[in-house]
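Reading through the structure tokens given below for one structure.
Only one protein chain is missing; all other protein chains are in place.
Showing chain A:
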Amino acid sequence: MSGSAIDTTRPHAAPDADVVAAVARGRRGRGRRRLVVIALLSALILGGFAVTLMFGRTFYPPADVVGVILGRDVPGATFTVGRLRLPRAVLAVVAGLCFGMAGVTFQTMLRNPLASPDIIGISAGAGAAATFAIVVLSLEGVGVSAFAIVSGLAVALLVYVLAYRNGVAGGRLVLVGIGIAAMLQSVTDHILDRAAQWDLQEALRWLTGSLNGTTWGDVVPVVIALAVLAPVLLARGGDLDALRLGDDTAAALGVRVDRTRLLLIVAAVGLIAFATAAAGPIAFVAFLSGPIAARLVGPGGSLLLPSALVGALLVLVADFAGQYLLGTRFPVGVVTGVLGAPYLVYLIVRTHRAGGSL
């Protein structure tokens, strides 16, 4: 059917098969780009993962690495790869997935790229609570995680309530969140200021995020959280897409806006808090992953998975670069911070010129 033969008098008439085919082709074409990006990112993560296991101060050939993973005893490699590099690399990937997926959930839901959990105080809340638990309460492991998670949720709730007026507008929530984040950051600073020398090393990871000294005990809770919460978010991908059209439009499409938003917030905060409890608030990963994924994938289609993969790749590469490529050893959060800060400035400048969205 050509453009001139528009038949507006039969709105629901079955369209010609070739028209349907053309529409389906366009949709699949845009979807294919997303699939290619997902495949490419997955391949890069796999490659990066292999590289971080093999390279370091000592090089181990692939055969040794595979041997360690399969549980064989390889002299030297069993300790270095099995106890040091493997948990660290796994945490880098898993925490990155958590940050990336949670970040884009917030940014999409609130229609504002600045509304990521690391900007609006949720990471800062989890971080302050963890510092408090380590330094003041002398807690370890699961106790610290639990503290971080409860506080992350409490901060999310506080920001939500303070920003609520006939629904939540992204801009107001971002401003409230930045204020709360600043307050919580000063709480963390204060606690660290008074910390005993031997607590400092452990507590310092809460300032920027670090994967130093990662053990399997750190990794397992994050893996479980990801396995439980990521499917919850992925199942709500359609609702999240509908929310981008505005609360009213989403509601008209059958989304229960307030309930859906609550579920998304709890799931996303859970991911952030578990990842933060294990690796610290790795700066800007949640904030950067969504916009990078959006550029790669193009418009349309859910960003949840691409953004999670971008997050994993960011943490993996930044941690490797921080350890071996920059002369001195930097914690991963310093590297991502250097990447993220200029983008934050750019976004704020751009948002003030026009009402920006993701």
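We take it that a residue touches a chain if its C-beta (ideal position, glycine included) is under 8 Å from a C-beta of that chain, and two chains touch if they have at least 3 such contacts; residues count from 1.
We adopt the following convention: contacts and distances are computed from a predicted model.
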From "Iron complex transport system ATP-binding protein", "NADH-quinone oxidoreductase subunit K", "Dihydroxyacetone kinase subunit DhaL" or "3-isopropylmalate dehydratase", the hidden chain's UniProt protein name: "Iron complex transport system ATP-binding protein"
Identified contact with the non-displayed chain, of A:P75, A:P299, A:G327 or A:P342: A:P299
Given A:G71, A:G254 or A:G327, the one touching the chain that is not displayed: A:G254
Absent-chain interface as seen on chain A, which is shown: 1, 3, 6-15, 19-20, 22-24, 26-27, 30, 111, 166, 234-239, 241-242, 244-246, 248-249, 251-256, 298-302, 357-358
